[in-house]
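Right, chain A next:
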Amino acid sequence: MGLIGSNWLVVPIVLPLATATLAMLVGRRSAPYLGLLTASGILLSVAAIGLTVLEEGTIRYQLGGWEAPLGINLYADGLAVFMLLMTAIVGAAVSAYAVGYFTSRQDESGRVAGDSGDRSGSFWVLWMFLWASLNGLFLSADAFNLYVTLEIMGLSAAGLVTLERRQSALSSGMRYLFVTLLGSLAYLMGVALLYGALGALDLATLGELMYPGAATWSALALITLGMALKTGLFPLHFWMPAAYSNAISPASALLAGLVGKASFYLLLRLWFDVFDGGLGPGPGQVLGLLGAAAIVWGAVMAVRQRRLKRLLAYSSVSQIGYLFVLFSLATTASWGFDAWSGGVYHAFSHACAKAAMFMSAGAIVRSVGHDDLDRMQGVGQQMPLAVAGFALGGVTLMGLPPTGGFTAKWLLVSASLESGQWWIAVVLLAGGVLAALYVLRFLNPALIQVKVGPVARPATQNLEVTAFVLAFGSFFLALLSAPLLALLRIGTPFASVLLVGTP
Partner candidate 1 sequence: MASVLGWASAALVLVGAFFFLAGTVGLLRFPDVYNRLHALTKADNVGLGFVVLGLILQAGSLLSAFKILLIWLLVLASGATAAHLVATAALRGGIKPWKHR
Partner candidate 2 sequence: MLSLFFDAVLALALPLLAWRVLTTRDLYRAVILFIAFGLLVALSWARLDAPDIALAEAAIGAGLTGALFLNTVGGLVGRKRSPSRESDESREVAERREAIQSSPGEPVDEVMRPWWVRLALTVPILALGLALGWAVVSFPEPAIDLAQQASDNLEASGVDHGVTAVLLNFRSYDTLLEIGVLLLAVVAVWSLDLGRVRGGQAALSKGLPVLHGLVRLLTPIMIIVGGYLLWAGAKQPGGAFQAGAVLGALGVLLVLSGLVRPPLSDGSGLRIGLAVGFAVFLGIGTAVMLATGELLNYPPASTYGLIIIIELFLTVSIALTLAALFVTAPPRKEQGSKEHSEEKGEES
C-alpha cells in the first residue's frame, strides 16, 4: 500500500473539518458550493478506501506515527467502509437537498430571507462538523477518540435541531442535547473503567486483554446504556419522535438516517471487537428482546400518528429494533455472520430510505404548508416525484424485494430460523406488515385524485428530485448485495464462522 493509498483514510475526516472552518469564515454565500465540493471529495475518497480495502484487506493507520497503545490509530475494515459508504451516499443526497432547501426558502419572502441566510450558513458549518465526526467515528480505533467524535456528533446534531426556532423544536432540541450528553458521559465512564482495568484505549488491545470482571461488566453496562439511549432503543426512545419531527427536514434526514446509526455502530464495534460478544449470551438476549419490542411498539405508534413527520419518527423507533435484534442472533454459531450482516445491511438500507422519506416529507410539507395526514388528498397529483420517493422508501421499510430492506430481512429471518428462535422471525415479518400499514396511512389519501385548481406553492422541484434519487437508490440496493456482503466479510469478527461455512 503506497503513500497515497493509506492516506486516503484521513481525507473523509480532514476535508469536512477544513470546509467547516472555511465555511465559517467565508459566510453564507459560498458555503453551499463548498459543501457540494466536499461531498464529492468525500465520495471519491470513500470509493478509493473501499477499493483499497477490497483489494488489500484491512488498513491500520498510525496517526502522528505513534504505535497503538500509546498513539491513536485509524482502522478500516469492511464494516467501517460500509458505514462510510452509507454516510457518503446519504450525506451527498442531503447536501444537494439542503442547497435547494435553503435557496427556495430565501425566495419565499423578504422577511425570512436574511434569517434563513444566517441559518443556511450555520447549517453548513454544523453539518460539516457532523460529517467529519461520523467519518471519524467509523474509522477510529481508539476508545477515547471515539468519545471526542461522539461529542462533536452530539453537539452538531443538537445544533441542527435547534436551527428551527419554534418552541417545540427548541424544547425537543434541548431534550435531545441532554440525552446525547448523558449518553456520551455514560460511554466515557465506561471507557474510564476499561482504562482502569486494562490500561489501554486502543480497541484491538482492549479486545485482547478483555476478561470478565466487575469493572468490565460495569463498563459494558454503561456503554450499552449510553449507546442505546443515543440510538433510541425502546424504551429509551422517548426523545426521538419530537426531535426527529420538529427539526427542519434536512436535519431530520441526517438525524434519522445517520446519527442514530453511528451510535449503533459504536455499540456493535465494541460489543464484538472489545467485549467478545457481550461477555456472555445474556446481555445479547436482552438487547434482542428490546429490539423485538421496539419493532412492534414503534410500528403500532406510527400507525396511530396524525402527522406525517411524527409517523416517520415512530417508524424509526420501529426500524431501530431490527438493528438490535442482531445482538441476540450474532454468535459464533454458523448463522452468526448472516445475522450480523443482516443487521448491518438493514442499517444501510434504512438510512437511505428514511432519509429519502424525510426529504420527501420536507418537500411535501413545504409545498402544502402542513403535515396533517388527514388533509393530504391529492398530493400525489401535485407532487408525483415526492410521493413516489416516499413510496419507494416505504417499500424498503416493508422489506419487499428487490429492496435493500429485503436482503436485510432475509438474512435476519434465516438466521433466526436456523438458530431455532422462530419467534424473532415472526416479529420481523409482523413488523413488515405494520410498516405497510403506516406507509399506506400516508399514501392512501395522497393518491386520491381530487379536483383542485392550480395553487400557488413554493417551488420544490429540486427537493423532490434529490429525495426521489436517494429513494430510488435504496430501492435497488439488493442488487448490490453481493459486493456489499463481500465487503462486510473483510475483517469481520465472525472470520472463524466464515471459514467453517465456506470451504
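Quick notes on this structure:
By definition in this document, contacts are C-beta pairs under 8 Å (C-beta built on N, C-alpha and C of every residue); 3 or more make two chains touch, one makes a residue touch a chain; residues count from 1.
Basis for inclusion: all candidates are chains of the complex that A comes from, given by their letters.
Worth saying up front: this structure is predicted, and the values here are computed from it rather than measured.
Candidate 2 is the partner touching chain A in this complex, chosen from 1 or 2. Of all residues in chain A, those touching candidate 2 in their complex are 3, 7, 10, 14, 17-18, 20-21, 24-25, 61-66, 69-72, 114-115, 118-119, 122, 125-126, 129, 132-133, 136, 144-145, 148-149, 151-152, 155-156, 158-159, 162-163, 165, 189, 193, 196-200, 205, 209, 213-215, 217-219, 221.
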